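Pasting a structure here, questions to come.
A single protein chain has been removed from this complex, and every other one stays in its place.
The block that comes next holds chain A.
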Amino acid sequence: MTQSVVVQVGQCGNQIGCCFWDLALREHAAVNQKGIYDEALSSFFRNVDTRVVGDGGSISKGKICTLKARAVLIDMEEGVVNEILQGPLRDVFDSKQLITDISGSGNNWAVGHKVFGSLYQEQILEKLRKSAEHCDCLQCFFIIHSMGGGTGSGLGTFLLKMLKDEFPDVYRFVTSVYPSGEDDVITSPYNSILAMKELNEHADCVLPIDNQSLFDIISKIDLMVNSGKLGTTIKPKSLVTSSAGAVKKRHQKPFDAMNNIVANLLLNLTSSARFEGSLNMDLNEISMNLVPFPQLHYLVSSLTPLYTLADVNIPTRRLDQMFSDAFSKDHQLIRADPKHSLYLACALMVRGNVQVSDLRRNIERLKPSLQFVSWNQEGWKTSLCSVPPVGHSHSLLALANNTCVKPTFMELRERFMRLYKKKAHLHHYLQIEGMEESCFMEALSSLSGLIEEYNQLDATKSMPVEDFPRLSVAM
């Protein structure tokens, strides 16, 4: 079994990370009745005897002593991390795996990347090496951050290059929260574009998430819950937005529901690697199968179901509905419509009581309405994990490498141009050592290059599918 290390950077990254660890613990608690430290747990947690001083406390088998998350928490402000350390999850984190500063990055990518990057490089490297040493077989790093701010965006992407150099064989999965149009950080387009260049060059796989989409999903759920349209009530704990459990609060903070959706995404993504199933899929297989060309590694994700009704007898129709929903634009975690764009590849990660025949039936059913690129007409990767998420009997995570990410990037580029043309707020960046206007130009051209690749693929959409002439063999 392989292990993964989560690196959460910045305010957004740490808040999502916190939700993820909470949900992960609940999920494992529901499955692992005997309290034995097993392989599923070891993928994200260490088993530690906290009475032992220093590093010798790791226990590899047997009863669970204290679980410590395989995580590194980084933030240049103390607020969020302190809150985590005072909250109910404080024992899950190893206090030696934190890096904090006081002043923050001021929503400035350059401060996060250049200033804090060089200041904390050694420390970060040391913590990462430590986490890697605690793993028997480290398979990937999960980086969680936002693109619009300073720390997550700047320092988070600085990390990527470091990880690539230091651990070249370990996959780098990045969950990036992109700023929506109404973002309150004025310089978010600058930060995002500068960060994009790093993602283009150093990440293996990026899962872009959009705050607006998350918000829309929540509104949709609230509407369904409150409208009374549903005959029966919703099963408790099944809401993809609920954080009922360890972090129970009467008034949830505004981003909690949204963070829970992302946390669920990460849980489902890793479920096949953690639990057993008839068709397993490790994390590196995601990159292998969904990334046909190194640059095009942006995957649009969708999660279903968003809630489960209390009705236990779910007929097959509901199962099929789950598959259909995964392809509707209302369930995507960024603003995108994959159904009307071109698919390069698609992965379906199913959890729960679903068999291979259900999977095949639904692929056959949905295929005609989806457009796949000519050389990958059967571009499906599937996995079946027998353990469903808490509160559900089955669930589906769809990851699509689809040209529908293009509009998000184009919009970002437009917002960037509006600011850059006027040189607005540029001086905040240029006054940082190592920053020049050329950095902006390079970042812009990197993004434009990416958009152009998607454009070329889209151009093939309407062309007839022609086979390449085969090798002819003399008989």
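A few notes on this one:
Heads up, the rule we're going with is that contacts are C-beta pairs under 8 Å (C-beta built on N, C-alpha and C of every residue); 3 or more make two chains touch, one makes a residue touch a chain; residues count from 1.
One rule holds for everything that comes next: contacts and distances are computed from a predicted model.
Per the UniProt record, the absent chain's protein name among "Glutathione S-transferase", "Ribosome production factor 2 homolog", "Hydroxymethylglutaryl-CoA lyase, mitochondrial" or "Tubulin delta chain" is "Tubulin delta chain". Here the missing chain is touched by one residue of A:78, A:256 or A:282, and it is A:282.
Where chain A meets the chain that is not shown, the touching residues are 1-2, 39, 136-137, 139, 275-276, 278-280, 282, 284-285, 287-294, 345, 355-358, 360, 363-364, 367, 374-382, 467-468, 470-473, 475.
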